[in-house]
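Yeah, one chain of the complex is gone here, protein chain that is, but the others are all in their spots.
Right after this comes chain A.
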């Protein structure tokens, strides 16, 4: 089962009412929002209507909102090597 991963890149402000309605039907409410739809002719037709506004990829899994967020989340770049409680424990022993 494959899915379309659709991201709204450009807003539909100033475009005909049809474009806005198609985006609403796809579930895209704001720019950079990402939705997943299973590959079907009807969804493909919807994408064709707003192809100038969205970025489409095909993927095998439907990701959750948090998974999409985690793709962008960078590594913290640090970790606690020794807490002050541990250091005090070493001093005490």
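Following the convention adopted for this analysis, contacts are C-beta pairs under 8 Å (C-beta built on N, C-alpha and C of every residue); 3 or more make two chains touch, one makes a residue touch a chain; residues count from 1.
Everything that follows uses one rule, which is that contacts and distances are computed from a predicted model.
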Missing subunit (named according to UniProt) among the choices "NADH dehydrogenase [ubiquinone] 1 alpha subcomplex subunit 13", "Mini-chromosome maintenance complex-binding protein", "Large ribosomal subunit protein bL21m" or "COQ6 monooxygenase": "Large ribosomal subunit protein bL21m"
Of A:10, A:24, A:55 or A:88, the one touching the omitted chain in the full complex: A:88
Residues of chain A (touch criterion as defined above) contacting the omitted chain: 63-64, 66-67, 69-70, 73-89, 92-93
